[in-house]
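What follows is part of the complex, with its chains left where they were.
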Amino acid sequence: MRVTLDAVTVRFGSRAVLQDLTLELSEPRIGLIGANGSGKSTLARLLNGLVLPGEGTVRVDGLDTAEDARAIRKRVGFVFQNPDNQIVLPIVREDLAFGLKNTGVPRREIPERVERQLAHFGIAHLADRPSHALSGGEKQLVALAAVLVMRPELVVLDEPTTLLDLRNRNVIRAAVAALPQQAVVVTHDLDLLTGYDRVLVLDEGRVVHDGKPRIAVPWYVEHCS
Amino acid sequence: MTSSHTPRRRAARRRMETKDVVLIALFCAIIVVLGLVPPVDLGVAGVPITLQTLGVMLAGAVLGPVRGALACALVVLLTIAGLPVLAGGRGGFGVVPGPTGGYLLGWIPGAFVTGLLVTVLATRPRSRPARQAATVVACLVGGILVVYALGVPWTSVSTGLSLRQSTVTALYFLPGDAFKAVVAGLVAQNVRQAYPIERR
Amino acid sequence: MTPRLSLYLPGDTPLHRARADWKLSVLLLAGIGVFLVRSPAVLGPCAGLAAVALLSVRTPPRQLARHLTGPFVVLALVPAAAAVFQSAATAVTVGLRLCTLLLAALAVTLTTRTSDILDVLERALRPLERTRLVNAAAVGLAVSLALRFIPEAFHRFHDIREAQAARGLSGSPVALLVPLAVRMLKSAEDIAAAVDARCYPPPAARHTERGGAAAAPPPARSPAPAGRKDEEATG
């Protein structure tokens, strides 16, 4: 899948949070790093039309996010930074089924796909738990599972491992590595980026470095800490 | 589609967007939680004094008439569906024909009128205290007058008391409800200042 | 810690097995019928029937007692008030009416899953959908979201109270409710984004609205995005 940003600027009030970005994202694994407030989440939200550019255009496989948001969202899955707001239904199992129902997956297939996804993440035991009573890390796993169960073509993950323990972090890392899909990952967990095809470093709404993780990560560590 | 946005704007306005549904559900949740949190006193004739009316006024004053009323309608729906969402963990179909059923249904127009009055009265005045006062007035009228207008006759039908006697029982709620209206007015005004949303 | 969110008690009695739409229809008709009749000769057997229905549910006695405290207060006080202010005959009529309704409603509530009741309500709303006043999918989503966020609101309320207590303030309703409402409003944006990101509304609902893609909510557009322009006013 090819995502292109063309002279994109995003403002909140009078502050430009992203400034005149022109980018093409087509590599299978792309990392997005940068200081707090540098605009990573905003850039990520541009990719499926949750934020629209004030100036410029964002295209996903040729479709403009400002026009075809629905079609794009079907193909671009998004995992939010705060799982509390991403889990929208009261029971874990229902939450995973939610997206499937919306995209018209035949009813008979839904339970099986949900089970399989939960098992794949080793959280089958959570299926009937109320979503509000999960621990932070459990919520993050459920949020990711709920997006992957929809089999999007591109997955955007906004800090998917922040609340996870070692084991679960490895689970997510492996899950992301094994994804057949393209993935864009926003993270502060630099270890996550080993083996990625490309890493963008953002600073105050601009891309200040763009390259292989072997170079980009040390560059970021040197310039930004 | 973006190009056709402008002519369609008005039509698009009226349609429920996801965020409206979410706001309605969230304020429904606030109303329910207000029934759970403080200790509840089941007073005369089993009719509870409840903080939930505060939530009703708040829904109208913060969300605006339509979404405020729908948030209350959602509480009614959950009640009927048998969930213990009313003060003291009560719920179920039986509440509606009971003595307080009219108040419960009255929440819907009550929130609507509160929202309408806030729009009319409280967005004009320049000074903060004037806006504050106007919001309180809106809560008093919508959250008390309108709610009681349904609640009192309903009590009378449900219990066989005369209209006048039912009115007297309503006086039992009045001081509490007046206090709640003042609190709701202050809260709504502060919320609208901290995080203004488009009201409708 | 969080309240239990349903009155349903699993079981396998005739009432448990009865269809939800039948139970609710009977209840509705009884609700209207009982107010059309005054005669204790009719109302008495009705109340008896309701009591039998409730007993047939075989609720453990302690739970039944707990469920009945609310109705019992009503059943004791309302006829008493009617007897004092009106007449003994009115008191009997009113007492039997409420007895019928409260006991029957409790029997239905205890034996019907919330999801089944909601299904019936959704079906009842469907004819209204054609008037374009009601959107069944939106109602379904609203109910689910409310169920999800009632415990969440409860947690947040406690968390805010705790955070305030931890910082020395206790119990001002304004100071408690302002942050709660602001947090709920604020999270509404993310929740709506999360719902949209998972392709809500479902295809069936989209067909009922005119023009498929038009039903997709117009997304936020900066610099004056629909969802965010609100905040700018804060400055």
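We just call them A, B and C in the order they show up, numbering each chain from 1.
The rule we apply is simple: a residue touches a chain if its C-beta (ideal position, glycine included) is under 8 Å from a C-beta of that chain, and two chains touch if they have at least 3 such contacts.
Predicted, not measured: the structure shown is a model, and the values here were computed from it.
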item	value
Formula of the whole complex, where the shown chains each stand for all their copies	A x2, B x1, C x1
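As a convention for this text, only the chains that are shown with their structure count from here on.
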item	value
Whole-Å gap separating subunit B and subunit C, where each centre is the average of the chain's CA atoms	15
Rounded Å distance, subunit A centre to subunit C centre (Cα mean)	35
Distance from the mean Cα position of subunit B to that of subunit A, given in whole angstrom	38
Residue list for subunit C, restricted to those that touch at least two other chains	5, 145, 147, 152, 187, 191, 195-196, 200, 213, 231
Multi-chain contact residues (two or more partners), subunit A	66, 68
Residues of subunit C touching subunit A in the complex	2, 5, 144-145, 147-148, 151-152, 155, 187, 190-191, 193-203, 213, 216, 219-223, 225, 228, 231-232, 235
Residues on subunit B engaged by subunit C in the complex (per definition of touch)	1, 5, 8, 12, 15-19, 21-30, 32-33, 36-37, 42, 44-46, 54, 58, 62, 70, 74, 77-78, 80-85, 88-99, 157-162, 165, 183, 186-187, 190-191, 194-198
Complex contact set, residues of subunit C against subunit B	3-8, 24, 27, 31, 34-35, 70-71, 73-74, 77-78, 81-82, 85-86, 90-91, 93-94, 97-98, 101-102, 104-106, 108-109, 112, 114, 117-118, 121, 135, 138-139, 141-143, 145-147, 149-150, 152-154, 157, 173-174, 177-178, 180-182, 184-189, 191-192, 195-196, 200, 209, 213-215, 217-218, 226-227, 230-231, 233-234
